[in-house]
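For this view, one protein chain was removed and the others were kept in their places.
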Amino acid sequence: MTLHIALIGAGRMGQVHAENLAFRVPGARLAAVADADAARAATVAGPLGARAESDYRRVLDDPSIEAVVIVTPTGTHARVIGDAAAAGKAIFCEKPLAMTLAECDQAIAAANRAGVTLQIGLMRRFDPAYRAARRQIDDGRIGQPVMIKSLGRDPRRTSLEFARRENSGGLIADMGVHDFDTARWLMGSDIERVHSEGGCLVYPELKDVGDIDNAVINLKFVNGAVGNIDLSRNAVYGYDIRTEVIGSRGSLMIGRLQHTPLLVLTAEHIAHDGVPYFMERYSEAYVEELRSFAACVAAGHTPEVSALDARAATAIAVAATRSLDEGRPVRVSEAG
Amino acid sequence: MTLHIALIGAGRMGQVHAENLAFRVPGARLAAVADADAARAATVAGPLGARAESDYRRVLDDPSIEAVVIVTPTGTHARVIGDAAAAGKAIFCEKPLAMTLAECDQAIAAANRAGVTLQIGLMRRFDPAYRAARRQIDDGRIGQPVMIKSLGRDPRRTSLEFARRENSGGLIADMGVHDFDTARWLMGSDIERVHSEGGCLVYPELKDVGDIDNAVINLKFVNGAVGNIDLSRNAVYGYDIRTEVIGSRGSLMIGRLQHTPLLVLTAEHIAHDGVPYFMERYSEAYVEELRSFAACVAAGHTPEVSALDARAATAIAVAATRSLDEGRPVRVSEAG
Amino acid sequence: MTLHIALIGAGRMGQVHAENLAFRVPGARLAAVADADAARAATVAGPLGARAESDYRRVLDDPSIEAVVIVTPTGTHARVIGDAAAAGKAIFCEKPLAMTLAECDQAIAAANRAGVTLQIGLMRRFDPAYRAARRQIDDGRIGQPVMIKSLGRDPRRTSLEFARRENSGGLIADMGVHDFDTARWLMGSDIERVHSEGGCLVYPELKDVGDIDNAVINLKFVNGAVGNIDLSRNAVYGYDIRTEVIGSRGSLMIGRLQHTPLLVLTAEHIAHDGVPYFMERYSEAYVEELRSFAACVAAGHTPEVSALDARAATAIAVAATRSLDEGRPVRVSEAG
Partner (left out) sequence: MTLHIALIGAGRMGQVHAENLAFRVPGARLAAVADADAARAATVAGPLGARAESDYRRVLDDPSIEAVVIVTPTGTHARVIGDAAAAGKAIFCEKPLAMTLAECDQAIAAANRAGVTLQIGLMRRFDPAYRAARRQIDDGRIGQPVMIKSLGRDPRRTSLEFARRENSGGLIADMGVHDFDTARWLMGSDIERVHSEGGCLVYPELKDVGDIDNAVINLKFVNGAVGNIDLSRNAVYGYDIRTEVIGSRGSLMIGRLQHTPLLVLTAEHIAHDGVPYFMERYSEAYVEELRSFAACVAAGHTPEVSALDARAATAIAVAATRSLDEGRPVRVSEAG
């Protein structure tokens, strides 16, 4: 009972998924790799024993392919999801689902119409530490969660092209979407309103493309809880992902600054390294999300991270970006 | 050349200062302890070899007393400062300087008129870790500071009486004043506007006296930098004071969760204790601020933490509290 | 240019190697799995696309097989190595090479005669933290290493059957061989003499099979440096592997007590988990040692951990066990 999966989009992140699908997902088989760049498709597919296609519609037409993993540019997600859903494939789509809520809704409607699984790659929910945190909350170890602090900091800025709002949604959408989803998931409540402050403080060239490099975002939850998220592109010490949940009877702190368990002790200082980047931080989560997807498809279960979750995170990002632009708290419902 | 100092107000915090003045401040001598409760004054003064008074005006009238340390209830600060300034005494006043900006201004004017030193007990500036952080910034180790995250969390709630706004200013004023001062000091910039979210989420009885127990406060600095402060009364794991400064070329993290350097490792977990409370956390800072005060008075120097700094922190607290009340960002200049 | 590798011995550790060979070693292909238990061979080989054999001589006779990974019981290593060498296969053999120095010599001679590669599975040399430590030493960061402290602690005792000296060599040989090898490798010197103290202190049933559960072993290196190793079967808090190297101008500390980056903070304590066991601790090292083996065979290079290294570690283990038995320091040269 092996699930035959095709990868659509063989860029950097697509290659990570391809290797995981080929080797680390029990019950799944990487059957095909589609990429508009035929040479890239072939390079990725070959060593993994999959067939290569340059037109993803070819894999959608293949009835032996039961599921697709979509890692194309965000702007194309809604369309590819629509095509895949129409072809009856189960769908795993890399985050973010879409840049606009309209596109989110379009993708969700397509999946609903076809009755196919649609899981979004919010991989943090599959990180062992975040999962363990959620279990602690479910077990009542910290009582009622009342405050969340979460941060996502990149060790360097993204490309200027990607930084444009039309490509990435800007800093708050691109990075914050993980923390917004984490916040809803760990706090067990939707977010009612947000307030952002931010600035282009380290990389002046980002200003030219309309982006910022540092932001803080206040959260007010529907259930009354509060929170704050900070985002930065200049954590030069390493990729830094941490979350604290403060509860009525305890707290949780997720994250680790040190990558290699080695201390170097000299007369100057006692020092260790930082986490290089997201591949190193989330290597297990990238495997686990696909295992969960394959298992859900096989069992006919609802995926753990639905497209509605992704839409909710995007709505918060839209509201938080509007707050930054307009200098006022914005209700998430205003985002649509 | 010993500075003769009188303590005015011999409550819990006054007693800490009394012992430090008696034993740990070179060049200072605890000459008198004044407290409206004569018995308490005697109990504190006796073992320390100081004389006791029930009326603080008696020590102000004593020309051999050169300086006073004021630890009376906040609502009386402006008046006692006024009296002490008029008597020509150098003044150290416990934080907060006052609950209102009007009273701050009154105290500042009195000190200015008399030309006496007026230092406020924002002791965090004398904590070894915070001082070391400031040195790193001054030395350029992290480049330009662009974001600050700071938190103050108490292991339990304060008394309901103290929680009233007229007594403590409420959570944001009572606890946040340290973080607001830290933020200005470490970032090297004033704060332009603030936005607060908060709630009464753990101790419903606080609602009856008009206070909250958890808050997050966004900061926008005059120089463009951003920040966030969180405050909580339910850090049941220990007194938790931490600050992060993110710079263009590095970052700083101040604070420690563990008090006793002992790990207990069992089949259940690997565990350590937390920091009990502020006395344990700031024992050195309480000594250092008085040493600095005594040295400044002796040398005729401006104190390291002026009444203007205290006023600025209070102004931010007032603005942040108003933001909470009105659900909008508030400019610090609106606070007066 | 793919190296065709056969696994000989498909027990627990063999299965780890099988999966790594199948998926994670570029340039290698798991071609066959041999195990005297035919059903087990089939179970392991099947999902990995390899053929199964019950007699390892069948894979040795197959000229398309270029290399073997031997994970049979230690007592059979010398014989299987002899057979594989005679068949001209490159050989990776799980640790320990052999229980006796005579068998070590026999295996080494066989490999030398045949001119085939013989690498031993002392995987710690491929652990990222240990490798980073070695680089720091090579780069002169700690000056001259003068003392080493190393420890290996299991969270529970081994089976009584395995604990017998004829099966595992006893605690010092079974666990210490990694630390002895680490010591030689990081200190850049052979060990001249050892002195052991130990006892059966927690599991009295071990006494019946002649084993102990805790030991400390002093090391004196040929170059004058000193060291100590401790071994325990009752680190109930987790699998604990740590090493410190003290140098003339700095020190290194390798290892980490915490597995999942999650702190749980309650009124009782601040707690985290421990490392479950060696699979979790060394998952990367098990891959890396095979990658290195495949690369060495492909390039005709000498393996990074030779059979002579394994022999040296065994000689130290023999001497340290004799020291325990005889209550005196024993020169490693006495072990033969």
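Each chain gets a letter, A, B and C, in the order it is written, and its residues are counted from 1.
In this text, a residue touches a chain if its C-beta (ideal position, glycine included) is under 8 Å from a C-beta of that chain, and two chains touch if they have at least 3 such contacts.
Source: prediction; values computed, not measured.
Taking the complete complex into account, C:Gln144 is the one of C:Thr2, C:Asn112, C:Gln144 or C:Ser159 that touches the chain left out. Interface note for the absent chain: among C:Thr43, C:Gln106 or C:Asn218, the touching residue is C:Asn218. Remark: the omitted chain is touched by one listed residue; of A:Met13, A:Leu48, A:Ala109 or A:Leu257 this is A:Leu257. Among B:Ala45, B:Ala235, B:Leu252 or B:Ala307, only B:Leu252 touches the chain that is left out of the view.
Taking the complete complex into account, residues 22-24, 128-129, 132-133, 136, 141-142, 249-256, 258, 260-267 of chain B touch the chain not shown.
Counting the whole complex, the residues of chain A in touch with the unshown chain are 155, 235-238, 257-258, 263-274. Looking at chain C, the residues touching the absent chain are 144, 146-147, 149, 151, 153, 195-199, 201-202, 213-220, 224-228, 230, 232, 234-237, 246-251, 327-329.
Here, only the chains that are shown with their structure count from here on.
The chain with its Cα centroid farthest from the Cα centroid of chain B is C.
The distance from the centre of chain A to the centre of chain C, with each centre set as the mean of the Cα atoms, comes to 39 Å. A straight line joining the Cα centres of chain B and chain C is 57 Å long. Shared interface positions of chain B, defined as residues touching 2 or more other chains, are 235-237.
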